[in-house]
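First, the structure itself, so that you have it in front of you.
Missing here is one protein chain; the remaining ones are kept as they sit in the complex.
Note that the chains take the letters A, B and C in the order they are written out, and that residue 1 is the start of every chain.
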Amino acid sequence: MLDVIILVLDSTLRLSTPLLFACLAGLFSERSGIVDIGLEGKMLGGAFAAGAVAYWTQDPWLGLLAAIFVSVLLALIHGFASITNRGNQVVAGVAINFLAAGLTVLLGQAWFAQGGRTPQLDMDWRFSPITLPFAESIQNVPFIGPIYADLLSGHNILVYAAFVAVPLTWWVVFRTRFGLRLRAVGESPQAVDTAGISVAWLRYRAVIICGALCGFAGAYLAIAQSAGFIKDMSAGKGFIALAALIFAKWKPVNAMFACLLFGFLDAVANLMQGQSIPGVGEVPVQFFQALPYILTVVLLAGFIGRAIPPKASGIPYVKERT
Amino acid sequence: ETIKPAVVYDFGGRNDRSFNEAAFNGAQEFKERTGINYRDFEIQNPSQREQALRNFARRGMDPIITIGFAQAAALEKVAKEFPDTRFAIVDSVVDLPNVRSIVFREEQGSYLVGMLAAMASETDTISFVGGMDIPLIRKFSCGYKQGAKAVNPDIEIIENMTGTTGAAWTDPVKGGELARSQFARDSDVVFHAAGATGMGVLQAAADEGKLGIGVDSNQNHLHPGQILTSMVKAVDVAVDATLTDAQEGNWSTGVQVMGLAENGVSWALDDNNADLINDEMKAAVEAAKQDIVSGKVEVHDFMVDNTCPF
Amino acid sequence: MTISLDNQSVREASTHGVAAIELKGINKSFGPVHANKDIDLVVGKGSIHGIVGENGAGKSTLMSILYGFYTADTGDIIVDGKTVKIPDSKTAIEVGIGMVHQHFMLVDPFTVVENVMLGAEGGAMLSEGIARVRKELGRLADEYDMKIDLDAVVGELPVGLQQRVEILKALYRGADILILDEPTGVLTPAEADHLFRILRVLRDEGKTILLITHKLREIMDVTDQVSVMRRGEMVASRKTAETSMSELAELMVGRSVLLEVNKQPAQPKDALLKVANLNVKDDRGVMRVKNVSLEVKAGEILGIAGVSGNGQSELLKALSGITRAETGSMELVGNTIDLTKNHSSSDFRELGMSHVPEDRHRMGLVNAFSEYENSILGYHREQKYSNGMLLNVSGIREEAKERMEKYDIRPRDTELKAAKFSGGNQQKIVLAREIECDPDVLLIGQPTRGVDIGAIEYIHKRIIEMRDAGKAVLLVSVELDEIRSLADRILVMFDGNVVGERGPDATEQELGLLMAGVTDEAAE
Partner (left out) sequence: MSKGQLPRWVDFGLLPAINLIAAFLVSGLVVILIGENPLEAVKWLVWGALGYGEGVGFTLFYATNFIFTGLAVAVAFHAGLFNIGGEGQAYVGGLGVALACLAMDQFVPWYVTLPMAIIGGAAFGAGWAFIPAYLQAKRGSHIVITTIMFNFIASSLMVYLLANVLRPTGSMQPSTRGFEEGGQLPLLRHLFPAFDLGQSPVNLALFVALIACVLVWVLIWRTKLGYEIRTFGANPNAAVYAGISPVRITVVTMLISGALAGLMGINEVMGAQARLLLDFTAGYGFVGIAVALMGRGHPIGIILASILFGMLYQGGAELAFEIPTITRDMIVVIQALVILFAGALEHMFRPAVVAFFDRFAGAKAVA
């Protein structure tokens, strides 16, 4: 039984990681008042850059940097549209998603001629699993051993980074000057403005952080979890991350639990698929595939209550209305 | 004779790591060999199927090959409008005098790799990752199971499908995750029929020191020594042959069934996996192949009755 | 009389003391609206300088320019003798200007400390600044008698305290020049008095204060100098000691204004509204109205006085069907209604009740809608506005146009968005709608909050007319003057209870004590 649990939880960690990066990314953006349905596109753009650069340089770290760079670039487009030009943030997000979907394949095809894929990466051009200290020696200790060695140990560095990013985000948002201003600007940009702080620059910084974190998510997909970029490989994770963010009521620690929950539901669904349930018998696989989404809706209806977004989110900041 | 061939791919597109890509390779091969250029088109939504076929037909392209079962309805319409144009469809049957229908016996090839998987497995547990739960994929999985059970009736076979949206074919992360969850449940050989999602399946197998089985084209080279074999579905050969037939005046219509006998499906053996296949395995598979070709062994086709008894 | 810039007094102000602020030729347009036209203004150092003017005269705009929130199209700002450019609020803060905006610039979910430190954190880590803020706030609170719970969430504080936070924010930043835009609009007389005491202390310490208000009495009480704006222009500047309320009123409006309400004694008839045993909780589950029973007769105005936040808002919401009560029933024009059930406010409207809500922006109007669409809000289901399922748009426009004439709503444009009307005119739109439906019972909350004196005069007249037409009027207001001049009977609410009833001749002191919770029994 323990090994089944560990198996599911292990899978949960891996599945939650990209969601968590993207979710925290969204947190920075939306806390600053910029609604972001472009997480998907930024992630995808980052994944492509990671795949391409990791292949060229044979170095995952440079791949990660490239992912961050590209993702931040997309974030800046989003920012330029919604901060500087006061455009519709949702439309900008939709545009980013389309742009990333199209450009990654277009450039991928032009550079590698593999149908938008990047060439397959060798083991050591990727982020590979890390064995935590003593994992082997305590492997056989009952209970603790498997949990440490099989569940906690043996992930790649980005998985750990994602979970380190949670307290870090919490600290930045709730314990630093930047965080205070970030929270303020999402609630009341006028208050920030009249306090002598530039609303635009603050929001740009939030959007840039959002891009950087999406870069991590993308790099994880392409050069940690997989061995290269594949067209559309973000496969809707940006939207799930967005859902997780709302679920988490825009709070970092909640975000972690929300992402873990989504990852867990997914992992369980993977495990349950094709197994017959006692008393019910064989259940169509589609049911299990839909299960995480159904459970999300049930949880949302039952336990979460109203999620109230930062008050100014989605509204471009204008002082003088004409 | 110079011909003006055209190819219409389905949703997955020219480079889907699956049958569309195989078709592309076939056309490419033909082009390199004969120097005859071809045109192609990747559809983006259902309405473009008809449109693309018609556009090619109008421009006098001939023959026109369409890839994928989903094109059948569109082809049926357009082929009637252009009775003098030669058409071919891969993976479905369109019963018209100017259409060649090419269907593959995926279950036969899958049967063979299923046998190999069962023989290679040390845990007596093997697995399958499909893209979407549609009849075509069931066809693969059913043959695979039958083959495995033929070797070891008690073998455990885990079966997973990736998703229900188009992303099911392009989600290597999910594919890898499904494979890992299968490995954790003791599977040590995994066969995928999931397009680009399968990249993640094979990667996971390589990462975890298990064996993967490729599909459609020979994927053994992707992780040398870690891919047991590939169930090759010779769409490329079929496309090349169809074009060649048209060029050389050997065009024929009707249904072309591409099974083991016709080398339409096969299992791949090359330098990359030579060490994984011992003589005993090789002998067993070759024997089974003969039995299937001769009709001594009947491989169940899921499509016949929509069930898989295994 | 001539209404032009009174150069004499300007020169006087600048020669008598040093000028803390000098504005020269300020112009500002918002699209087609020329909000400030060639404004000149001199504010003496260490003085309290009042600015008055009608709604939309451009007062807030001018102050926002001084504070760097808007930038002027042309013109110079001279602070302490030096010409400065104030492109943003940061610069304004740096040159020592602080501002309490008409609509507070606070972050609702933040605590008092967080709000005060925003923009003046004193280091990249919050922990560094927090202690300093607490200490400094403690000192300021003591010095100016401005106690406040530093860890309270600002959005949950009553407006009076929210304003205190705004003032503390400015003082914490070391403002020498403090701008207050309609600070007393939301305060009770006692709170306002307290504020003025603080302002005097600040002045005596040498700080300069700019005060915008619609209440001329406050101008007379507290300012040293007063400037008058009208339609974007600065029309006069006077020493307070040398002017009078009526002169100021005339300067503002451009005609003479009646500052007293003229009315005959009431002729009350049968009760049209009876409320028994009402208890109401707010959204957070706190009991805000406790055992209130009251009745309003036809032909009388019942005034509810009280410091804001003592249950008046919840009372109005429960009576108008917006929220459900815990206990209580109501008899409305002979119909008994159980207020503990869910009701729709339109049900009550059908029975003859209409309601001018306290907060026109949040409730009474849809800012994004045009004037004519706002003119049927709540009445849109009525027969006369519809053709079957459809709205009778031309009929509605027609009627809206008539009402604009009748109520002198400016500009006369039924297509203009509600947001584009000035506060007084917005209030008239709501009043016109709620009066013209010819109700039997009229609930009115804060009818003249933030409204200029010209409009107040008009609004008061209409309310009296309603009474004289035999309607029952329930008036809730935090303005004691208003209550005393309009109401025929006055109930005072404190902490959800009705703590006393008085006639219209009750003195301000008497009512003030009741409003502070000193009840008749306690006083004995």
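Criterion: a residue touches a chain if its C-beta (ideal position, glycine included) is under 8 Å from a C-beta of that chain, and two chains touch if they have at least 3 such contacts.
Given the structure is predicted, the values throughout are model-derived calculations rather than measurements.
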Neighbouring shown chains of the undisplayed chain, as defined at the top: A, B, C
Given A:112, A:174 or A:293, the one touching the chain that is not displayed: A:293
Touch criterion as defined above, residue of C:88, C:191 or C:373 at the omitted chain: C:373
Sole contact to the chain not displayed, among A:2, A:91, A:141 or A:253: A:91
Hidden-chain contact residue, picked from the options A:61, A:112, A:160 or A:239: A:239
Those residues of chain A which, in the complete complex, touch the missing chain: 37, 77, 80-82, 85-92, 94-99, 101-103, 105-106, 109-110, 116, 236, 239-240, 242-243, 246-247, 284, 286-287, 289-290, 293-294, 296-297, 300-302, 304-307, 322
Absent-chain interface as seen on chain B, which is shown: 11, 13, 39-42, 44-48, 50-52, 54-55, 69-70, 72-73, 81, 91-92, 132-136, 164-166, 303-306
Interface with the undisplayed chain - residues on chain C: 29, 31-32, 320-322, 344-347, 349, 355, 357, 362-369, 373, 376-378, 380-381, 386, 389-391, 393
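Operating definition for what follows: only the chains that are shown with their structure count from here on.
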Nearest-to-centre chain - CA centroid comparison: A
Interchain centroid distance [CA atoms averaged], chain A/chain B, Å: 34
CA centroid of chain B to CA centroid of chain C, Å: 75
Gap in Å, rounded to a whole number, between the CA centres of chain C and chain A: 46
In chain B, residues with contacts to at least two other chains: none
Chain A to chain B touching residues, read off their complex: 3, 7-8, 10-11, 14-15, 18, 109, 114-117, 120, 123, 129, 221, 225-228, 230-233, 235-236, 266-267, 270-271, 273-274, 284-286, 289-290
Residue numbers on chain C that touch chain A, as the complex places them: 30-31, 67, 69-70, 88-94, 99, 101, 105-110, 114-115, 117-121, 123-127, 129, 169
In the complex with chain A, residue positions of chain B that touch it: 13-17, 21, 133, 158-161, 163-167, 170-174, 176-178, 180-181, 184-185, 196, 199-200, 203, 207, 222
